[in-house]
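Below is one structure, written out as C-alpha cells; the observations come after it.
For this view, one protein chain was removed and the others were kept in their places.
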Amino acid sequence: MRISNGAAGKPGRGDLMELLKKLCNASGAPGDESEIRQILTDFYSQMGIAPTTDHVGNIFFVKEGKPGKPIIMLDAHMDEVALQVTGHTSEGELKVAQLGGIDDRVLASKHVLVGKEKTRGVIGLKPIHNQKHEEWDVVTPTNALVVDIGCKDKAEAERMAPLGTTIVFDTEFEDWGEVVKAKSFDDRAGCWAVCKTMEMETECTLVGSFTFGEEIGMKGAVFAVRRFMPDLVVSLEGTSAGDMPEVPEHQNCARFRCGPVITFEDRSVIIPRNYRLLLEDTAQKNSIQYQYKGTVTGGTNAGRMQFENGGTPCVVIAAPCRYIHSPVSLAAKSDLEAMVELSKAFIQRIDKEGLPQ
Amino acid sequence: MKDIIQKLISIPSPSGFEEKLREQVTKLLEGKIGEVDFMGNLVVKHPGKGPKILVEAQMDEDSIIVNHVDKNGFVRFYPSTAMKEADILNRQVIFPSGACGYIGAEEVAEGTVLGFDKMFVDIGAHDKKTAMKMVQIGDHASFHTESRLEGGRVIGASNCKVPVAVLTWLANEYDGDANLVYAFTAQGRLGGRGAAAIITRENPDIIVTIDSTPATDTPNCPDKAKIDLDAGPVLVVKGNIVPRDMHAISIFEEVAEASGIQTQRTVKDVYDMHDMRIARLVSSVSIVTIGIPTRRFGMFGSVSSVSDAQAAGKLLSKALRKKLVK
Partner (left out) sequence: MKETLEKFVRISSSSCHEEKVAELFRQMISEAGYETRIDRMGNVYAEISCGVDGAKKIMITAHSDEPALAVQGFTEDGFVRIWDWSGVDHKVLPGQEVVIHGTCEIPAIIGILPPHLTKPGDKKAVPITKLYADTGMPADWVTGKVKIGDQVTFKKRFSELKNGRVAGCALDNRLSVTMLIELAKKLKRVKLDVDVVLVCTTQEEIGGYGGFSAAMDVKPDLAIAVDTTTAEQHGESGKSYLPFDKVCLDNGPIINPKIRSAFMNAAEKLNIKTSEYIFSSTSMTEADSAWEAELGRPISVVSIPVRYLHQPVETVDLSVAESGVDLICEFLMGLPASLEGVI
C-alpha cells in the first residue's frame, strides 16, 4: 500500500544513498564519534586510502595529487547534537543535559538510544489528562526531563548508563523517493558529500577532514588546518532550510529543493569575495542551481580555520535541510547531489585555473 | 599627522569592505610597498634587528550586512556587531557602491520590541532590479557621518580613523632599526579576524595595537577611570579580559617621561572582542595597547583630539627603538 513520496528514484540512486543511510543511522555524539570514524574508514579503504588520525578524535583521508598543485581540504564534522547523562533519579531514570544546541520543545515524547550498547529509552511528559489548563502551553526544560530506560532503581540505572553516557535520538533513515528522512543531516550530509566529492579525478591534493566536536564549539577544526596547511578549505554542510510558513522572506535561511547554499557571511566568517564569486561562476557555468544563505546567522568550522597558517581561505557549500538540530530532519536528494556536483566542479576549476588572485 | 587624518576621516570603511581606506592609506605611505591578503589586510614590513614587533590598527567600522532585497527594492540587513535597534533607526548608511539610504522600520504594536528583522534600508530604488544595481547581497554598509577637523579636534569620524592615521604616520616617520611589521587590519570589529590571520602568519614576539579608548570627560560620565581628551595617549593595563605586558608599558612610560609626553592609564577597554580573539590565538604573545582617548557616540560618531594622535605617534616612534621584549 505504502508508496514513496514522488517518483521512484532513478536506477542506481539507491546505492548513492546507502552511505548516507549508514552515516545517519550511526550514533555520533560530540566526543563519541567512533562509529562514524569506522564507517568512513571502511568507505575510504575501498578507494585504497588509509586513515590518518590524531589525539583529539579527528580523522583524515588524503588523496595525493601532483606536487605544486593546491592542497584542498574538504571539511565536515562528524558529531551531532545529543544528550548526556548527568545524574540518576531514585526511581531509575536518567537526568540529562544537552550536548550542542537543542530546542527544549523537540525533546518531548521522543525515543532515544543510550550509550554504545544503544539501550532503548524514552523521554515522556506529564500526560495530557492530568495537566491543568495553565500547563498546556508550558514547555518542560531539559533539566526537568528524564530518560526512562526501564530501570527499577538508581543502582541499576547507574550500572546501565553511568554519568557521561551519551544519548542520541532513535530515528531511522528512510528513503522517501525524492527526499530522505533521518536525524543528524547536520553534518552527516556534509560527511557524505566529502566522501562523494573525493571520488573525483583531480591533480590537486584532496584532504578529507572529518572533525569532532563542532556542535560544542568547533573543537576539532583548528588541528586539521594546522596539520595539513591547505591552500583552500571547502566546508560541506547540512544547513537549516527556512522556507516554512510563518517565516518572512527576508528571514529565510535557504529554500528546500532549490540547490546548494553558498554562504557569503555568517557570524564567524566573511567568505573571501573572489573565492565566492568563482564558486558562483562555476555553478552558473555548470548550470547548477544555487542560492545564497539568506541570513547572517550561525557559525562553522570555517570561522576557526580562516586564521590558521597566516590565513586560510574557506568557502562553505551546504545542502538545505529542514529541521536540523531536532530528532528528525529532511533533505532532498537533488540538493545533496548538486552540492557534490558543485564542489567537484569547483575543485576541477581550481585544478585548471589555479587559486583566484 | 593633521594632513593624514584629514585625508582619512571621510572614507567609509565597513568590515570586509575596507578597500577604499586601504587604497588611501597605500597612497599616503610614501612609496612603501605593502602586501594585501585575501582578508583585506595591508601589511608593510620594516625589516630590522631584534624581536619581531607587530604594530597594528584596525581599518573597519561598525556596519550592517545586506542579506535580502525584496521585490520593491527595500534592503533587509543584519547588524555586524552588537548594536541597539533604537540607535541605528533613521540613520543614514552608505554602501560600497556609494549608494546611500536611510534605515526605517515596520510598524510594530505598542509595547513590542522592535527587532532588526523588522527594519530595512530604503535606498530609493524602484524595484529589486534597480536596487540590485546599487546593492549586492553580502555587502556591508557603514553609517555615514559628516566628519571635520576643526580647532585641533576630529569631529564625527568613526573610531578607527585616528588610530589608522597614527599608524600611517608612524610607518612614514619611523627610522629606527627594530624589526617592525605594520599591519592595517581588516574585519577588526568582527573580532580582530584580520589581525588573527596576520599573527599566525608573522608569528610576532610582541604586538602593539593602536586603538581608540573611551574618554570619560563628558558631562556626568559615571566611569571612575578618568580619561581626558588632550591628556595624551592611554596605556591599557588590562582590557576586560586580557592583561597587557607590564614590562613594555613601563618602557613606554619611561620614554614618555623622558621626552615630556603626557600619558594616561586605564584598566578597562570596551574593545574586548578584539582582545579575546588575539588572546585565544596567541596566548603566549604579549600585547601592548596604545589608546587614543575618544569620546564615542553610538556606532558612528566620535570626538578625539589631534594632539593625542601626535603624542601617540611620537611616543611610538621613540619607544619602538627600545627593548620592548625582556
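Chains: A and B, in written order; residue numbering restarts at 1 for each.
One rule holds in what follows: a residue touches a chain if its C-beta (ideal position, glycine included) is under 8 Å from a C-beta of that chain, and two chains touch if they have at least 3 such contacts.
All values derive from a computational prediction rather than experimental measurement.
Visitor: By the document's own contact criterion, which visible chains does the hidden chain reach in the full complex?
Guide: Contacts of the omitted chain with visible chains: A.
Visitor: Looking at the full complex, which residue from A:54, A:174 or A:280 touches the chain that isn't shown here?
Guide: Considering the complete complex, A:174 is the one touching the chain left out.
Visitor: One chain isn't shown here. Among A:47, A:97, A:139 or A:229, which residue touches it?
Guide: A:139
Visitor: Please identify which residue in A:71, A:122, A:200 or A:216 touches the non-displayed chain.
Guide: Per the contact definition at the top, the residue touching the missing chain is A:122.
Visitor: Touching the missing chain, which residues of subunit A?
Guide: Residue positions of subunit A that touch the missing chain: 1-3, 5-6, 89, 91, 93, 101, 103-111, 119-131, 136-139, 141, 144, 146, 148-152, 156, 160, 170-171, 174, 176, 178-179, 181, 240-247, 251, 253, 256-257, 295, 297-298, 322-330, 332.
Assume only the chains that are shown with their structure count from here on.
Visitor: Counting in whole Å, what is the centre-to-centre distance of subunit A and subunit B, each centre being its mean C-alpha position?
Guide: Each chain reduced to its C-alpha mean, subunit A and subunit B end up 36 Å apart.
Visitor: How about subunit A: which of its residues touch subunit B in the complex?
Guide: So the residues of subunit A in touch with subunit B come to 248-252, 264-265, 269-270, 272-276, 292, 294-297, 306-311, 313.
Visitor: In the complex of these two chains, what residues of subunit B are touching subunit A?
Guide: Contact set of subunit B toward subunit A: 15-16, 37-39, 41, 65, 67-68, 70, 76, 78, 117, 137-138, 187, 190, 193, 196-202, 281.
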